[in-house]
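All protein chains but one are shown at their positions in the complex.
Then we have subunit A:
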């Protein structure tokens, strides 16, 4: 690793941290603008002006906003996300398991979707403008255009109701074996795969086609390389940066955008958790989940940036 690349990577990471702080301010400010406060929410019907004042004093709600922000931030940094108002449970503990479930589902969807999308993209370029290309593009676009819930129910109908290969409801619990877990998430993972496939496939195809105009691709063809070898060895390495970017965007979607699919399959992930607590107006939970989603999003984008920097031979091997 050389000096300029280390500097660029450090810059990206610092920028990401700064961005995350800004997002935390926004989330905190957003919840402050809402009418009512935690004291009111906790006491509910039984609130008297005295008890409200007492509780506010106790919770430190009378302090200026910035002090409360830093108190909250300090808690977040030490792993204390606060207590859920609706259930009185520690948020960090309830989130841990659900975050793990969400990441598990996202991971398996990604393991299938990313290689599949890139391979399909490569095949589409190899047979560009032919019927294979059109078929791949058509099917991928169709699967993206259908709403997620439609795909979800379609999968349930065929694979759970008609053939009963997979469960219609993806319940997971402690003590489940790894195989059982995989079987439980097969259908939601398939639905997610179908949703993100087309975006990555089309981007792969476009990025590689862009590179196919280059003089070095002609050089490779004039060496006698086969069409697929030209695409794989000479075009793909130079198209990798935009592909990584779109892959990371879709990975982020797999984590933070799975609400609908989780609800359909009743999967105990972050999305379900968020939806539940939004309806209950449980502000501390919404804050915590929002911050985690933002962190995931920013982290994945930093990884995409860094990967794109590292993929550039000019930065990796300076003069």
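Details
The rule is simple: a contact is a pair of C-beta atoms (placed from the backbone, for glycine too) under 8 Å apart; a residue touches a chain by one contact, two chains touch by 3 or more; residues count from 1.
The rule is simple: contacts and distances are computed from a predicted model.
The listed options are "Nitrile hydratase subunit beta", "ABC transporter ATP-binding protein", "Potassium/proton antiporter regulatory subunit (CPA2 family)" or "Membrane protein", and the UniProt record of the chain not shown names that protein "ABC transporter ATP-binding protein". Summary of contacts with the chain left out: across A:238, A:272, A:287 or A:301, the touching residue is A:238.
Annotation: of A:103, A:172, A:225 or A:263, A:225 touches the absent chain (contact as defined above). Of the residues in subunit A, those that touch the hidden partner chain are 214-216, 218-226, 234, 237-238, 313-314, 317, 319.
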